[in-house]
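With one protein chain withheld, the remaining protein chains of the complex are depicted in position.
As written, the chain order gives the labels A and B, with residue 1 at the start of each chain.
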Amino acid sequence: MPDMVTLTIDGQTVSVPKGTLVVEAARQVENLIPVFCYHPKMAPVGMCRMCVVKVGTPKMDPATRQPVVDADGKSVIAMMPRLQTACTTPVSEGMVVVTQDSEVEHAQRGVLEALLTSHPLDCPVCDKGGECPLQNLTMGWGPGKTRFDYNDKVHFEKPVPLGDLIYLDRERCILCARCVRFQDEIAGDPVLGFYNRGRAWHIISQSDPEFDSKFSGNTTDICPVGALTSADFRFKARVWELQPIPTVCNHCSVGCNMTFDTRSNDIKRVMPRENDAVNEIWLCDRGRFGHHFNTSKQRLTTPLVRKAGKLQEATWEEALSIVAQQLDGIRSTTGGKAIGGLAGTSLANEDLYAFQRFFRETLGSANIDHRSGSALDLPLDDAGAQYGIRSGTDLSTLGKGTVVLVFGADPEEEAPVHLLRIRGINTRGGSVITLNGRPTKLDSIAKHALRYKYGSESAILAALLKPLLDSTPADGKRATLRGFNDLVAALKGFNLDEQASGISADKLNTVAELINSAENLVIFYGRDALTAGASVPAGLANLLVMTRKAGATNSGLISLLKGANARGALDLGVRPDRGPNYAALSNAGLDAKQMLSAAREGKLKALYVAGVDPVGDNPAAAESLKKLGLLVVQELFLTETAKLADVVLPVLSVAEREGTYTNAERRVQRFRQAIRPTINARPDWQILQALANQLVSEAVLSAAGGDKSRKQTRREEDKARVRSEWTYASPAEILMDIQANVAGYKGVSYASLQGPTGQWGRQANENYYFDGTSYQNTGGLGVQLPAAVETSSIQTLQPFSVSTPASVADRPWTLVGATFLYDDGALLTDTDLLNNRKAKAVVALNPVDADKLGVKNGERVTVSSGRGSLSLPVHRTKLAPEGVVVVPVGVNNVGLVSVVEGGATPVAIRREA
Amino acid sequence: MLKGTMAYFKGLKTTAKYLFKKPVTVEYPEVKRPVRERFRGRHELKRFANGLERCIGCSLCAAACPADAIYVVPGQNDPAKPRSAGERHAAVYEINMLRCIFCGYCEDACPTNAIVLEHQYELAFYDRRASIYTQDMLLVPVDKGHGEVPPVLQQTGKQLNPPAQIDL
């Protein structure tokens, strides 16, 4: 390779890419130069001076600019007069590095002695003890004893809380600034800083509330001492007692790899597991601290059956036979179409596959969905799979030449770790474009941060597509694009109404040009885009096709769906209109909304709900559910829906069982059983298997009512439909079934998810940069599924049309439901640490608008649409643009669901007296 | 023949000699045999003179234990009502005396001299569960503490060193 540089480190020759730092080059030959302040994910600073080494470069003849050679023909090495920090020195050709000699050792011992002069001797009570780089490096490089008086150590009051989540012990701090730099460089929340100087120099929080960042927990991981400890793990256990179990975060669609560190059958902490293709080594605070639901006392512990109007404890046999008999009764009288099923997006792939099989095969019903049937449901998103990011893409390597378009999404709230990934691409030289209806944190780093007016999303996309269409040559290129002429027709005579869209056409032309010239194009879209109509995902897909990026390396769509396994639910056909792998169905079933209205009309007799809470999402749904003949709820908690159920079946949580999730980038990843269940619950798939087998057994069939001939025909039907009795022994076998029957999942098995390990050699518990066992990834990196477009030769443009929002004269404002990371969802049950950070039930209103209405902070307003109205206190903030009111989704007592109409909704606002 | 008879008397001689000596048998349990100063018997968890527990819940004893007999769950001290000196204490401290091999490694590992193998050796149980000695059983009474809290454990309520004053 042309830009490789060869150098010698302690006599070993190594070739590394140009620009590599000496400390990284040394790692390649397993020469561990000790570091404290250096971190491979951040720019070097050279503060701790631990990594000093001797460096020499070939002596150059000033006249000829050629290396001087000695008699043997070897180049003469000129050693630098001072020791150099290996973490800030880039390699150069012919460089000679000496990491082990008396001078270097003396200097490194000196640095350690210096660090230890003000480090307290409280390792026995320190949570970092056992995985502490300072301990380890002191053992390796430090002086045997100190020459410094103990009483002269620096003293600070200890510990001080930095916000609710993190404690700071300033005595232990060695002032490496890793945490400050993480917040500045990686998280983009510069909330930490320094105060004072010299020995009194210390970390402070500069934000109000303190340490106001969604990534604060990561600073405890990268802290090389126990200065930053998490409130969650403080004094919970010693790290060597913990058993790390690989798992996958189930809080959002990023699918961060992490471990549950367990002891005595209890989850003590959550640590990130390194996977450069997903989360690198980061976690958001929700993922890190939101594990308490697994061990919550509020969990359902045993099956409940409604007897005499009350839910009462029952055995599994009893509960299951009631469900099986009743389902069979309904099936035999009215057929499968009177049964509906909802399976949530936090269920594993295995559960979802079993669920749709149970409905389609066993019950003969196509009425399945993964949504709750509320007005806040997201539409089914197929573009994210069809035009999804190409398999093998690693966002952590993208940089120069990459354009990231964030359309109608707030990654910070919807998928926080994606924010870090996007920021990383930007740091490495990529460009970020944000096209949003309201301000987001990414705007600050975006090359173009554009704000559209809600309702004009499709017009914006049309304006981006039009120049691309016009510049497409008329020759064969157009013929390879299926749907090209339709798109031309759709955009015929289109002119951007700059007034209505809020963005100038020129600006969009610039963006279109930037997108078109990009080497890689990654498009993120979230709630705002998904709720803005089918044309938006279609338009984004068309952008990919028109810029020749569809199915191209390192390009594609990433859809920030709600729920950890929303992509899995779509892939595996937990939806009324398509089967597994997006197979078209001859007759579609009812979706969640239709099921609820069918129930209200009495057409739907039974509803089977797994991991969805229709009543919690929309209290009005209770009315429909009460009309059902049978409501079965399979849940972790006694949700509002479960309270109405006839039978409640408790399930095991993500920590108590194993399975797989498919994340937003369509990577299938495996989680494992971390703790032994102490309750009488079962995994979802087992429950479904038991029911399926009961339903096809003769006993149930013969016990079913109906006349004889009918029973006979039905038995024939069943035989045709049901392949065989279910004999899954473990989720692994279901995944085998999935990979055999779902084309997209071909080759995915527990064995393939296990490997490959070894991202740049960092998997093998290397106590070097990160130390401890924290980041070790023994659980595998998962498998990224190919997008549909990758395998097809003809590229299809999606049907696209420009819609103009109908303005409603008496409702001049726009109501937007926004996702917030910390919501009132069941997965944050018992995670009290995050309570103060949860989104408040308020209406966010721009100060200008608030003045217009004459409302102060905290005063109540009524927001009413064509459907209904809500009444909430006002929060004046610039985060709501003028003319837009933002209300949180997933927060209790908001009433948003009864007001909103799909996406952005025209509303009237009235100040309450 | 004669040789055999001589041996017989030789044996009787020994018997006769001990017949008038003080017997070595100790009438246990009425009489308890004294043990050596360094005898390793049942553990005790010590206190400081001010009554605070010496144990800071660091689990190093558990880590050092070759028999895995010690179970510690640490907890955070309530500054208003501290149980031990410093920030941390042992919320649960249990030793399984059936597993314990009385090697004394826990003593060696203890940074605060909290665990000491004392002279009690009467450790018999009717059931296995009883062999688990809890913190209450192991702790010495509040008034039986000794020693002052060392500076390294006086962790809370510290103030910053005053900045250096210079007059050049």
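What we mean here is this: a residue touches a chain if its C-beta (ideal position, glycine included) is under 8 Å from a C-beta of that chain, and two chains touch if they have at least 3 such contacts.
Heads up, the rule we're going with is that contacts and distances are computed from a predicted model.
**Student:** Leaving aside the chains on screen, match the unshown one to its UniProt name from "Tol-Pal system protein TolB", "Tripartite tricarboxylate transporter TctB family protein", "NADH-quinone oxidoreductase subunit F" or "ATP-binding protein".
**Tutor:** The chain we cannot see is, by its UniProt record, "NADH-quinone oxidoreductase subunit F".
**Student:** Quick one: which of A:65, A:145 or A:197 touches the chain that's been left out?
**Tutor:** Once the missing chain is taken into account, the touching residue is A:197.
**Student:** Out of A:6, A:28 or A:117, which touches the unshown chain?
**Tutor:** Result: among the candidates, A:117 touches the missing chain.
**Student:** For the full complex, which residue in A:149, A:470 or A:810 touches the chain that was left out?
**Tutor:** A:149
**Student:** What is the set of chain A residues that contact the non-displayed chain in the whole complex?
**Tutor:** The missing chain touches chain A at positions 44-50, 52, 81-83, 88, 106-107, 109-111, 113-115, 117-118, 147-149, 152, 174-175, 193-194, 196-201.
The rule is simple: only the chains that are shown with their structure count from here on.
**Student:** Which bits of chain A are touching chain B when the two form their complex?
**Tutor:** That would be residues 120-122, 124-125, 129, 150-151, 154-159, 171, 199-200, 234-238, 240-241, 264 of chain A.
**Student:** Considering the complex alone, what residue numbers of chain B touch chain A?
**Tutor:** Of all residues in chain B, those touching chain A are 56-60, 62-63, 73-76, 86-88, 111-112, 151-152, 155-161, 163.
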